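Would you mind keeping the following structure in view while I ask a few things?
Only a single protein chain was left out; the remaining protein chains are all shown in position.
For chain A:
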Amino acid sequence: MAKNIVFSRLRKVEKNERFDDDLSSSCDSDEVHVLAVDDSFVDRKVIERLLKITSCKVTVVESGMRALQFLGLDEEESSVGFDGLKVDLIITDYCMPGMTGYELLKKIKGSSTFREIPVVIMSSENVLTRIDRCLEEGAEDFIVKPVKLSDVKRLKNYMFGEGRTKSQDTGSNKRKLQETSPSPSPTSSISPEPSSDLSSTSSPSTPRSPPSLDSPTRRYKTSNHDLNE
């Protein structure tokens, strides 16, 4: 079966990831599958947890090359063996040795098979030219590090919160091994961000209305302010 080939290939290629969830619920198309790319061990741990706590399936890799290998882009363009682990979103660090996040973005957008996958760039540097460059190249969004729970929730909501079949977060469908509390409802937060309290059900606002709080430029400005406490 193609799935088995995929698993053994993954086990061979990526020594750093955990495959616990992949092994049991590979066909679970309810969940959003995110591929996270970051060269920092600390950041990988954090982003993995952030994504898992917002009910995403996560695969974390340490470099652009590994990301391309995972997608199957480094060898053949055809993604025959990877249908069972389809990626819904790629979130990548900008500054990485070897292949930068920008170069990875270009490769993905340059591929006919994968160009539809939304790519989000993360960076510790709030450089406007860098942000513009990424957005022009087709990045969906740009998040300033350190990444917070509100950033990930906002991202997931506006990308997958409406119109997509994958947004069904009903408890009965849950077959996840880890989380006991699947819904990412904010319990004890008195967070200052204006748009952090979106529930996981679909919100009526469109993702790309320019004057709204969800536009990319407002988003990273907001997250920048939050650091000053």
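Observations on the model:
The rule we apply is simple: a residue touches a chain if its C-beta (ideal position, glycine included) is under 8 Å from a C-beta of that chain, and two chains touch if they have at least 3 such contacts; residues count from 1.
We take it that contacts and distances are computed from a predicted model.
The listed choices are "Septin 9a isoform X5", "Histidine-containing phosphotransfer protein", "Aspartate aminotransferase" or "3-methyl-2-oxobutanoate dehydrogenase (2-methylpropanoyl-transferring)"; the UniProt protein name belonging to the chain that is not shown reads "Histidine-containing phosphotransfer protein".
Touching residues on chain A toward the chain that is not drawn are 39-43, 45-46, 49-50, 53, 95, 97, 124, 145-149, 178-181, 188-190, 226-227, 229.
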